[in-house]
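Dropping a structure here in structure tokens format, bear with me for questions.
Up next, subunit A:
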Amino acid sequence: MNPSLPNYLKKQEGKRLFDLGDIACAWGALYAKCSFYAGYPITPASEIAEFLSKELPRTGGRFIQMEDEIASMAAIIGAAWAGARSMTATSGPGFSLMQENIGYAVMTETPCVVVNVQRSGPSTGQATKPAQGDMMQARWGTHGDHEMVALCPNSAQECFDLTVRSFDIAHALRVPVLLMLDGEVGHLRETFDLKLPETGLNLPKPPSPSDAPPFGGNPVPPQVLFGEGRYLHVTGSTHKPDGTRDVTTPEVHDQLVRRLCRKVDQNRHALKDVEKDIPRNSKTVVLCYGAPSRPAAAAVEEARKEGLKAGYLRLRTVWPFPGDELEKLPRSVETVLVPEMNLGQMSREAERFTDRKVVCASKVGGVCHTMREILSKLREVS
Partner candidate 1 sequence: MDHPLVKYLRPGTIPSTFCPGCGCGMVLNCLLSAIEKKKVDPKDIVMVTGIGCSSWIPSPMFKCDTLHTTHGRAVAFATGVKLMMPDKKVLIIAGDGDLSGIGGNHLVHAAHRNIDLGVMMVNNRIYGMTGGQCSPTTPSDLYTTTTPYGNLDQPMMAAELMVSAGANYVARWTTYHVRQLTKAMEELMQGEGFRFLEIISQCPTHFEKDSKRTPTEILDFYKENSIPVAEAKEAYDGQLGSRLTVGALAERKRDGYMRRLEAVERKLRADMEGEAQKNAAGTREGKK
Partner candidate 2 sequence: MKVAPADFPDFAILTPAGTLDSGFRSVKNARFKRPWRDGVSMGKKHEVRILKNNCKGCGICVHYCPKKTLEMSEEFTPKGYHPPEKKKGTECSGCRVCERMCPDFAIFIEEEAQ
């Protein structure tokens, strides 16, 4: 519906704005040529919907508020098969509702972007306060064997950049991409530039259109859409490469599910994006992501001034988890400190990849870590 950026967006490229992380994310969607948004209001993600409800029609896209998150996820998948670049945004309770249809997007290889601006849970929780409690749910929320791609920004500029990148990944690999903000990053106000990120990931090119089967054969099959005369059969049931259902032949299921997992797994190096500052003789490494990574960076700087040998490893791509970064930590590292706004989710994943001590600096209660808290914990474990 909008193959190229409209003029008024082109003219604004490079402009510097001061606004919420949520709004930066929405601008990123516009610059990523998002053409369809279906959503349901939920704090702290409603701002994304409100912004796009106003701006998306101006770019020729379409916006609709659906009756719940399940319908929102369904609508963006339907729109994707009609050719849209689609997105939705929600928070914890809505994210839980969307899981079945996220699995449908995985199984049917539908490109779409799902933003989760995490908030305190479980259940209604603290509703309006930030947390990072959905990280494992992002990986395993939907049922069945699957891989997931999840990105995690820590600033308004990154909200913009990683939203653009999410669309690129979604269409290159034909997967749903989860953008895991937290309420802190979503609701802070910062300057950000409307500039398309230059250093993208070294992703495979999106599959070019061809007569090859739309659901198999190639590692990433060509994207065929409705209305191209191919009489497409899209189904969440196990299917053969041409799309028709086959639930009785074991090999068909085996091949399909393995290929879907391989799609992400074999690109884990292309998808990896970490910010690393680990000097050779580091004793402690702070592994962080999202909002706590900013006080963590300050804490590492302070700690080094005090003579502590601290390293810093920030994840921008959280899933697939860059376990190889942990495997190749210098010999000198004894502890990995993980400040998270949950009771230990990514720290558990880190434990799988390293034999060093992993300490989780949990903070739940809806307030982000402070520099001093992380610093004192760093001193404690060093």
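As a working rule, a residue touches a chain if its C-beta (ideal position, glycine included) is under 8 Å from a C-beta of that chain, and two chains touch if they have at least 3 such contacts; residues count from 1.
How these were chosen: all candidates are chains of the complex that A comes from, given by their letters.
In this text, all values refer to a predicted model and were calculated from it rather than measured experimentally.
By the touch criterion defined above, subunit A in this complex contacts candidate 1 out of 1 or 2. Residues 1, 8, 35-36, 38, 57-58, 62, 64, 66-68, 70-72, 74-84, 86, 100-101, 104, 226-227, 229-237, 244-245 of subunit A touch candidate 1 in their complex.
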